[in-house]
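Read through the structure below, which is laid out as structure tokens, and then see the notes.
One protein chain omitted, others in place.
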Amino acid sequence: MKNITIIGGRAITAENLLNILVNDKNVTVKHVTSSSDEEKRVEEFYPQLKGKLSLPFEKYDLEKFKDDTNIFFLCVGHGEGFEVAKELYDNTNALIIDLSANFRLINPKDYEDWYKFSHPYPEYLEIAAYGMPELNSEEIKKSRLIACPGCYPTSVILALVPLLKSGIEINKNVTIVATSGISGAGRKAVEDMGFPNPVENIRAYKVGVHQHTPEMEQGAKLFGGKEITMTFVPQVGSFKNGIISEIIVDVLGSFSLEDLKQKYKDFYQNDSYVDITDALPEIKNVAGTNNIEIALTFDVRTNKLIITSALDNTIKGASGQAIQNMNLHLNH
Amino acid sequence: MKNITIIGGRAITAENLLNILVNDKNVTVKHVTSSSDEEKRVEEFYPQLKGKLSLPFEKYDLEKFKDDTNIFFLCVGHGEGFEVAKELYDNTNALIIDLSANFRLINPKDYEDWYKFSHPYPEYLEIAAYGMPELNSEEIKKSRLIACPGCYPTSVILALVPLLKSGIEINKNVTIVATSGISGAGRKAVEDMGFPNPVENIRAYKVGVHQHTPEMEQGAKLFGGKEITMTFVPQVGSFKNGIISEIIVDVLGSFSLEDLKQKYKDFYQNDSYVDITDALPEIKNVAGTNNIEIALTFDVRTNKLIITSALDNTIKGASGQAIQNMNLHLNH
Amino acid sequence: MKNITIIGGRAITAENLLNILVNDKNVTVKHVTSSSDEEKRVEEFYPQLKGKLSLPFEKYDLEKFKDDTNIFFLCVGHGEGFEVAKELYDNTNALIIDLSANFRLINPKDYEDWYKFSHPYPEYLEIAAYGMPELNSEEIKKSRLIACPGCYPTSVILALVPLLKSGIEINKNVTIVATSGISGAGRKAVEDMGFPNPVENIRAYKVGVHQHTPEMEQGAKLFGGKEITMTFVPQVGSFKNGIISEIIVDVLGSFSLEDLKQKYKDFYQNDSYVDITDALPEIKNVAGTNNIEIALTFDVRTNKLIITSALDNTIKGASGQAIQNMNLHLNH
Partner (left out) sequence: MKNITIIGGRAITAENLLNILVNDKNVTVKHVTSSSDEEKRVEEFYPQLKGKLSLPFEKYDLEKFKDDTNIFFLCVGHGEGFEVAKELYDNTNALIIDLSANFRLINPKDYEDWYKFSHPYPEYLEIAAYGMPELNSEEIKKSRLIACPGCYPTSVILALVPLLKSGIEINKNVTIVATSGISGAGRKAVEDMGFPNPVENIRAYKVGVHQHTPEMEQGAKLFGGKEITMTFVPQVGSFKNGIISEIIVDVLGSFSLEDLKQKYKDFYQNDSYVDITDALPEIKNVAGTNNIEIALTFDVRTNKLIITSALDNTIKGASGQAIQNMNLHLNH
């Protein structure tokens, strides 16, 4: 039985961690923190947890938590998040699973270029394992600090890597149009969208400048062995959860689509959460699950391969994958 | 005062024509046809028209309609649609505005390749004017048979043509990812999607093989003067009305984005329904209107120009544009 | 040609007034005010009006407006609203149509009991005509100050009055459960609901204490001639526009349901916006229209008459009815 503490307990990621962990007989949630002064218990803030958990929100307290916690999930962004991650890593033996972007990128300069801040602890970028279980299991088993991938990068890297490793020659520039549900922006940011935006709408944002771009390019290099540049067009739609990504790749040589599909299936044959489908992926198929659907289409007229993937951004794109990392690390 | 007859009165296009025409003091809707035997009046089938119109659904009847109709709107697909269009054109002096795909394409072979049927009256493809008012006004004023564009082609051709005419050198292959509301599939087809598909979902379909592809390529050539091939990835989302298109163009030379934006504004300076925006287009901005929003973004890292457009597929993409064509033709 | 000024131009009611008025060839919108300092034109704030209207938001200015305005629509609540209404009434000859609750109630004490403030100008409560065109046309034609009904009261009073005047004996207490779309709360208030409340939810609020209760009881007395008390249970649902009201009445004597239906039809035979239906009302039938659907069902086991009504709260329940009042007053 492992004990868990969640830091930043009012984030959407924390909510989804709790939704899953209360049904896991092998773990106990011991503490959930919140910096808010509002007097509310965890099960009042999340009524769906009533009867499954009974805990107050607590202030973060290293001394109190360190003796009874085996695993910390970090659901806080930059600022407080850096200090907490470092302090926990240096002063406990616990496993630290960070759901923020704080330790995802290997190159500190990417933080300056894309996130517009200077990373305070660049030496921990090497310590952290990038938490994509299907592609990086050895690192995840070894490191006590796991940086969970972004939602878009999960939907893109898993879909792209088997192609990159297939030997098929492609143009080094890849175009991605990905559409996310509104939950992707987090509980606070989503309020800026305001009423009636989320209803019956879809729009592009941060075209060409989204901060997940370097993470996706890093994944292509790290796991696919190719230097790819990506033109990234993110959209946000009027649905709550889910991402569908259209990855358009210019194929330079000839190839067999059927062979490539088989290579994808072989590549993920031991990964129960990755589903290479014949039908085109749909968000409804993966909503509420840790699954990702991936399908391949080839436009013979224009020599473009279109890789479509669908996942639930709050589960496989965040909290579900975080728990997948936990289980992978614990069972190695 | 002009008299109007609508053929195929239970199509979504017919509904939207009626919604607009009942508020137009210069026209009277005289007849609305339906092949259904269900006993219902038009204002019962469309309760929102109660108090604004009082008409039975009638069976199509050339003899009855030809003397009291100045304008026919055709909302029927292929099959019956071809016969009706030909008969009306040959036996009346009325204006015929066809909202189907029957006369949109100039090259009969495109019907065989993309629609999988042989066009029964190819000689009328030359008679018909392609009904895109901003780009083809002279033809629309002259012809008595107007073929209204498809919804996706409207969203793409209007957004692409000023670039094609700008002199900027681009790759001849253009990638388009466009997302449509469920109404795009028509009242009947949408039932195949079934419950609970339309709720909280988004999915791609007909990737690379959508029948609007040749129409978009035809528009690029006809109005932009360029032979372009298009990789077209259509998606359908869980919202009712609207299309957002992301058109990704590989720019080969150097250019000024600000100059290009100005060229777009100049190009459409007399077109009140086209709005070149600084903010990225949103479906909610154009829902229920005949407007199209178009914006330009340049990804300097990858040399891609992303043209984003948003329109209401049922209005600017169908019935609103059809009425725009009617007004343009009548007032020339 | 009449000139119109709208005070409080960023309210949802103002938006819907504009949506309708831009299509009315007999009026011109001259001014739209806003107390916000944000630099935006009216057609930027409401993109659906682009091409139909071109106006800046102005600060309220009696001197500037009084000479070129025939009709003022007031879309501001209490506070500023009282002062503006009084000043316009005393210093102009214009027609003033107030969409707030400020002059709806005849008895000043109702403001104290239900709205929790003391009415500053009770003498104007007698001057104002209650703007329910089907029931109060003579007063509306005579008064220069028209107080438009609340959304719930419109849905209830129109549905109840023919019964009250039918002579059928009923219990003096009537129960109402009414469900409104989220737009009913106004643009600002709705933000308190926050994310993800509006999505997939329904909840009751202000049970027994909603401020529309005295207005509905007033309507029953004024137009139905009966002192009725109402148990009012309002709910808010996850849809944008519409109200469906279930009005449950304990019938004491015997009666014929068919006769009563006929009495309803006779009562509203000249009112094109009231539709007595055999099928149970649905919000989708009235969405976007100024219509109200009313149907009667009798539960023989329990001797209860259930009157169901459906309307669009933003149109028949607010801006549409306001314009109906304008037209009634101008054409008398």
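Going in written order, the chains are labelled A, B and C, and every chain counts its residues from 1.
To be clear about the criterion, contacts are C-beta pairs under 8 Å (C-beta built on N, C-alpha and C of every residue); 3 or more make two chains touch, one makes a residue touch a chain.
Everything numeric here is computed off the predicted structure, so don't read it as measured data.
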| item | value |
| --- | --- |
| Option touching the unshown chain, where A:89, A:124, A:273 or A:298 are the choices | A:273 |
| Residue of C:6, C:156, C:283 or C:311 in touch with the missing chain, whole complex considered | C:283 |
| Among A:77, A:108, A:122 or A:288, residue touching the chain not depicted | A:288 |
| Residue in contact with the excluded chain [from C:19, C:179 or C:211] | C:179 |
| Subunit C residues that touch the omitted chain in the full complex | 173, 175, 177, 179, 196-197, 199-205, 207-208, 229-231, 233, 235, 237-242, 244, 246, 248, 250, 280-284, 287, 297-302, 304, 306, 308, 310 |
| Touch residues of subunit A, complete complex, unshown partner | 23, 25, 47-48, 50-51, 272-273, 275, 285-289, 291, 293 |
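One rule holds for everything that comes next: only the chains that are shown with their structure count from here on.
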| item | value |
| --- | --- |
| Centroid-based (C-alpha) most distant chain relative to subunit C | A |
| Innermost chain, where centres are averages of C-alpha coordinates | B |
| Pair of chains with maximal C-beta contact number | A-B |
| Chain centre separation (subunit A, subunit B; CA means) in Å | 39 |
| Multi-partner residues of subunit B (at least 2 other chains) | 287 |
